[in-house]
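The complex is shown incomplete by one protein chain, all other protein chains being positioned as in the whole.
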Amino acid sequence: MNNESYIAIVGGIPGVGKTTVINEALKIARAENFDISVIIYGTVMMEIAEKNYNVKHRDAMRKLPPRAQKEIQRQAALEIAERAKGKVVIVDTHFTIKTGIGSFLQGIPSWVSEAFHPKLLVLIETTAEEIKKRRELDTSRARDEDSLDLLMEHQLLNKIVAASIGQKTGALLLVIPNRQGKATEAGRVLFENLKAMKA
Amino acid sequence: MNNESYIAIVGGIPGVGKTTVINEALKIARAENFDISVIIYGTVMMEIAEKNYNVKHRDAMRKLPPRAQKEIQRQAALEIAERAKGKVVIVDTHFTIKTGIGSFLQGIPSWVSEAFHPKLLVLIETTAEEIKKRRELDTSRARDEDSLDLLMEHQLLNKIVAASIGQKTGALLLVIPNRQGKATEAGRVLFENLKAMKA
Partner (left out) sequence: MNNESYIAIVGGIPGVGKTTVINEALKIARAENFDISVIIYGTVMMEIAEKNYNVKHRDAMRKLPPRAQKEIQRQAALEIAERAKGKVVIVDTHFTIKTGIGSFLQGIPSWVSEAFHPKLLVLIETTAEEIKKRRELDTSRARDEDSLDLLMEHQLLNKIVAASIGQKTGALLLVIPNRQGKATEAGRVLFENLKAMKA
């Protein structure tokens, strides 16, 4: 039995169409009878927080001491690595998260990224103009009104962080441009790279 | 008693106005009765070099064997981390330093950045044109006449290095654009992020 995990960490700033691209990849995978699971990192963190820290919602988790939060992050990664054994798994997360006062928080700092033993790091990107347009159309979520420069900066920081994780872990790095109307093509590229992990 | 240190490493290439922005942040801190100390990393390195290596000036320090220099760098970081206990401290330093033959030296290589346990990494940036203008006006220091491309390159390398330290240490990352005539705003952003470290 193959016990190795095939984890792909997939990130992209709000508005790049990350979920759409992942769903396109899953559609192709189903058509080809290739098994891929998606795990949302934040959801597993909440499960760990509830079980081990008796925390009931996200805001309560953010109020835990930093040490506890770090421990939850790490345990969630180990839990995901465990669940991923023998499987191809997309971990849906963020390389960095913009805080309300302009700083960037590491989504998967080294003690997390190393616990994942990822084989692939994926950045979904698009132009700043496209992101801005999509954020304006999406009224369901309260999203920041970032300048075009800041959107590019955030994408650059994610690229740096992902490449730096790649250097440390040896994971392959994949940048997928998700152009307007081309989500199926982007999903195809993602699928081909997920499939190749196990080849 | 709170023994944790709240270290923010602040860097920026010569001419971005780093000192001005730090001073603006300190002014706001005093007005708000919030305690912030500034420690210049190079100064503490010289103190360590004098005490432990009987070195009298910077040139003599640079002539020590690399191993000794690395040890001084690390000891200075540990000394600062010790002094910073329970306090909010700005460590004024450089992420990279351009050498006379065009290469870039790491200002705080991994064994230093990890000894700091920083909570925040701050990059003060501005446009290449602005930097060039400020360097020309500042006749007090002998500064390189770098091309605009090289100034952008140096800022990019600092961003990469800072984001890479952030990935490793989990510190927050903050990029502050110090636009001409906007140093007070930049200082305000710095102050808000320093204050938030302890929140």
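Structural remarks
Read from first to last, the chains carry the letters A and B; within each, the first residue is number 1.
Assume a residue touches a chain if its C-beta (ideal position, glycine included) is under 8 Å from a C-beta of that chain, and two chains touch if they have at least 3 such contacts.
The structure displayed is predicted, hence computed values, not measured ones.
Annotation: of B:Val38, B:Leu157 or B:Ala196, B:Leu157 touches the absent chain (contact as defined above).
Among B:Ser5, B:Thr93 or B:Ser113, the one in contact with the hidden chain is B:Ser113.
Set against the missing chain, the residues A:Ser5, A:Gln73 or A:Ser164 yield one that touches it, A:Ser164.
Although one chain is not shown, part of subunit B still touches it, namely residues 70, 96, 99, 101-106, 109-111, 113, 153, 156-157, 160-161, 164-165, 168. Listed by residue number, the positions of subunit A touching the unshown chain are 120, 159-160, 163-164, 166-175, 189, 192-193, 196.
In this text, only the chains that are shown with their structure count from here on.
Averaged Cα coordinates give subunit A a centre that lies 31 Å from the centre of subunit B.
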